[in-house]
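Below is one structure. I have some questions about it.
All protein chains of the complex are present and in place, except for one that has been dropped.
And now, chain A:
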Amino acid sequence: MNKQEYLALLRFYSQQLAPEVQSDLISEVEAHFIYGEQQGKTEEQIAEELGDPIEMAKETVGPTYKAPDLSAFQEMNRTDDEPRHYSYSYSNNYSSYSAEEYPPQNLGQPKAKKSLLALLSAFTLIVVGGGLLVSIGIDRFIDGPNEKVVASSTVESILEDVDKQFEKLEDLEDIVEASTTFAWDEENYDFEGSNYEGVIHMGNSPAWKDLIIDTDLGQVDIQFKQGDRNEIAWKAFTAPSVGELMEATQLKNEQIIFELDESGMYDNYRYSFVVTLQDDFELRKLQLEQELGDINLKGGKFEKIELQMDNGILRASDIVSGSMNVELDNGSTEFERIASPIKLESDNGEIKILESTHPVNIKLDLGSVDLGMKQPHDVDVKSDMGAIQIEVPQGAKGKYEAKSGLGDVKVPVSDDNGTFRVSAKTDAGTIIIKE
């Protein structure tokens, strides 16, 4: 535990003391932390050396000591002012800290490793990007008809770019190889983590509006299902600092916020949430943020969904929502049966949306789009580079606009009075719209 936690517990356990005696004791222990830190120790180390705060409190009070109930401490440390319509099961026990459960954290290395992972994703980006450039750029240039020469300056610059990228790639390969060896063979690079779980019961309370999950690294599974109550059951394999934070998560200002972004460097962390909602219960907002890892999202009914992802695959299916905003830096999506208008922006990645029924708006810097409609709806796709394929339902009469700066365009006969509009634009890449 850290200094703050230690002092809070000491204060709690020593409440039997006269106030001036208590504050005297606490300020002395606080000073002890400061002196220890000056010797280069971590707060956790110092806390460990000081020993259990309850022992200190017990010894100071003497034989009349009566240990207060720890659950009262947890109750005290609730910060929300919400009426508590729900109960929460704590499995947290501060006095059970041990070296195994609370390994000393090496602060320098995870940072370094993190930047290496960033490098790895950059590597992927260049492989994917370079591959795309080659497949669409070179093909067009070599096999394309003569009139395409107009675009040759673009093609040349693209090819030059590809060359440069490949040069960089060679350098990168060495670095990546070195980094992966370093990252995965190093003896102390164990995936440190523990299992945690908990349930947040919401009862029939309408006070719950938003669910926000903010993660750094790892895989996140979230499943929504219908039931006779509202609750979130979760399980996690993660760092103790995160696990304990999760255990302390509760409803606050109509929101449940899981902050899981202290997981350091270990991408084997797993988070799984099963959210049970009563039949007519609709959440106002689902918000997910992820830096690296996959998100699997299934089910649920919302007013709006906001998803933000830096790296990884985002899978979502069987969702009903008023709106769905997705922002991706470098990631792919696999969406199926999303009954919601979708607005998606991505810097780099493959976008796959199947059995869609609601308007889709996509802005993409680099990557491909594969869209399969179940029912006719408006589509707007803009891509700087990459192939676009859109499948419309059989016999649907739509108004189609497709434009590629460099690449084949195949579009069915457009109906100006069509019931829906499909617009696809890319600076380089094939566009296919088909039934």
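Here is the rule we go by: contacts are C-beta pairs under 8 Å (C-beta built on N, C-alpha and C of every residue); 3 or more make two chains touch, one makes a residue touch a chain; residues count from 1.
FYI, contacts and distances are computed from a predicted model.
Per UniProt, the protein behind the absent chain is "PadR family transcriptional regulator"; the candidates were "ABC transporter", "Nucleoside-binding protein", "Putative aldouronate transport system permease protein" or "PadR family transcriptional regulator".
From the set A:Pro19, A:Gly51 or A:Gly395, the residue in touch with the chain omitted from the display is A:Gly51, counting the whole complex. As for the chain not pictured, it touches chain A at residues 21, 24-25, 28-32, 34-36, 38, 49-53, 55-56, 59-60.
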